[in-house]
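Partial view: only certain chains, each at its native spot in the assembly.
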Amino acid sequence: MSKTNAGRFFEDYAVGQVIDHAVPRTVSGGERALYHALYPARHALYSSDKFAQDSGLPKSPMDDLIAFHTVFGKTVPDVSLNAVANLGYAEGRFLKPVYEGDTLRSRSEVIGTKQNSNGKTGVVYVRTQGLNQNDEVVMEYVRWVMVRKRDVDAAVPDAVVPDLKKVLGVEDLVIPEGLDFSNYDFTLAGETHRWDDYQVGEKIDHVDGVTIEEAEHMMATRLWQNTAKVHFDATFREDGKRLIYGGHVISMARALSFNGLANAQMIVGINGGAHANPCFAGDTVKCWTEVLDKTETNAPGVGALRLRLVATKGGTPFALKGEDGKYDPNVLLDLDYWVLIPR
Amino acid sequence: MSKTNAGRFFEDYAVGQVIDHAVPRTVSGGERALYHALYPARHALYSSDKFAQDSGLPKSPMDDLIAFHTVFGKTVPDVSLNAVANLGYAEGRFLKPVYEGDTLRSRSEVIGTKQNSNGKTGVVYVRTQGLNQNDEVVMEYVRWVMVRKRDVDAAVPDAVVPDLKKVLGVEDLVIPEGLDFSNYDFTLAGETHRWDDYQVGEKIDHVDGVTIEEAEHMMATRLWQNTAKVHFDATFREDGKRLIYGGHVISMARALSFNGLANAQMIVGINGGAHANPCFAGDTVKCWTEVLDKTETNAPGVGALRLRLVATKGGTPFALKGEDGKYDPNVLLDLDYWVLIPR
């Protein structure tokens, strides 16, 4: 028997299965520095211990997306090695900030399976949790992927499709203990715009762009210990291109959105997300945001915005879908998330 | 009104203005490791805690240019987003070593403005200070840039051109508290040449070269949270090239100068500097040094050298300017600085 991991196929998943993913990871200032070298990340809460302390936290946490990528990366060998497509995200919640020295691991429960009508593939739904060294859940999200069957004749159970929230409510959002924006320093944060200044329906063109390099997306993807061949091996796809990890685009766009959303400090929820088109080295990633909703919170001085973040590789600003309902070919990412911002 | 930062234009600056720049930054071993991965930095004082302790410091500080870049990067959104050219530096002083865990922010005062005769641009002079979490100034420098006017018809005040020192005197240099080179280990430092071995007028060809990659200069520039579009977005300039942050060339040349100046441990002053020609990915950076001056200091075993560091992209060693007084087209950088070296 081969000793290498062939990955799970569709018929290997069953609702109720719990998978403990391998390779726990202790994060340090090294991960933080690399994150800030790979993305133009500038949100002050994740850059300065003092700013974080002035906001009621013990010190500056790891960027929220470091936690997401670290947790996500561990699931790849078990969930998406034979995936044909990463179909969606839902019910993503950040439950506890991650600090230097924390050790993260991941656990997933299969919450749905549904064979496709072609009989060759199926959709697998997993709810993944990231846990720290004290077995506290630091974040969780649902993801569904299309996976090949090993044997097209394998019998499969009846379809189970989980009932997922289209949007997290404010009651679902967990605000870090102690967070307080009452004495928020807008000068040090970089912009004057506060919660009140954003209107539902408002769109922001974030203006800046970054042309993507192979070395950068591979370093990022490896740092999260994501092992999918397609990101690293230029001989794997017939066209000789390395497909860029969708999370690289998420982080790039989130960082670029600083320009116009400098005070949108902490991601607390991910309502949904689609990797609309593949991204390759040489693409210049830009992004725009639409304000979808806004709500107050119980934390002092803290409001929440629900934002649509759209990453593109050029094209017309604010273009999203054509009349046929399909994504514009220049759209890379359509992400729906909740973020905390001073009121 | 657009929420993104359009940057300041010439008529937005007035002598006496103080600008507190955004996004304070806590530095860690991650920044140090990245600096040493991006540049061939080998000065022992910035590489080894033990070597630094044997030199009278509590431990190994961050490389002096990490402090410079971090402080500089924060000024970009306020000072040079609409800059046409980075014209010069003066009176740069390193006042206090920066250690892991320190949080840096930047503050600039406008000390001069002078509209150009074309009426479309002007020169702005700022004195920038980097402060740590205890509000101590860790470094400062004067920089002047040419900035576009938003409105060519805008009225501007009379020109004020600050009186800047051409060269810092030894009395201007601040030697880190406790620094002592009496028991300096030349073997561990890498070369035997001490202060006495360098003569005014001496020139050193540092021999080594590095061919620059896009991924590297972008990672460096992002690490300093420098947001200038021209470094990242290949669609921004008409020629499709990303202009390399001048500081990347400074650090590359300083690191390459180790070979011949291994004992020139700490930069304490920057007298002046010119980015003579643009640098692009694919250029092979080499450098040479001319000893301009030397002086004793009050610290035990510590001398100072005033050096001209010239970075080139090939061409004849020691070529600097043509008969017309213009820089040789292969010269990238002409930097005049003071450095501490054992006597």
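General remarks:
We call the chains A and B, going by the order they appear; numbering starts again at 1 in every chain.
The working rule: a residue touches a chain if its C-beta (ideal position, glycine included) is under 8 Å from a C-beta of that chain, and two chains touch if they have at least 3 such contacts.
Not measured: the values here are computed from a predicted model.
Here 2 copies are displayed; the structure file describes the full homo-oligomeric complex as 3 copies.
Keep in mind that, in the parts below, only the chains that are shown with their structure count from here on.
The rotation that brings the Cα trace of subunit A onto that of subunit B spans 120°, given to the nearest 5. Here the CA centre of subunit A is 36 Å from the CA centre of subunit B. Residues 2-5, 20, 22-26, 28-31, 33-34, 77, 100-101, 103, 105, 133, 213-216, 218-220, 222-223, 225, 227, 229, 232-236, 242 of subunit B are the ones that touch subunit A when the two sit in their complex.
Chain contact summary for the complex, subunit A toward subunit B: residues 28-34, 36-40, 42, 44, 47-51, 59-60, 100, 187-191, 193, 197, 204-211, 213-216, 259-262, 284, 314.
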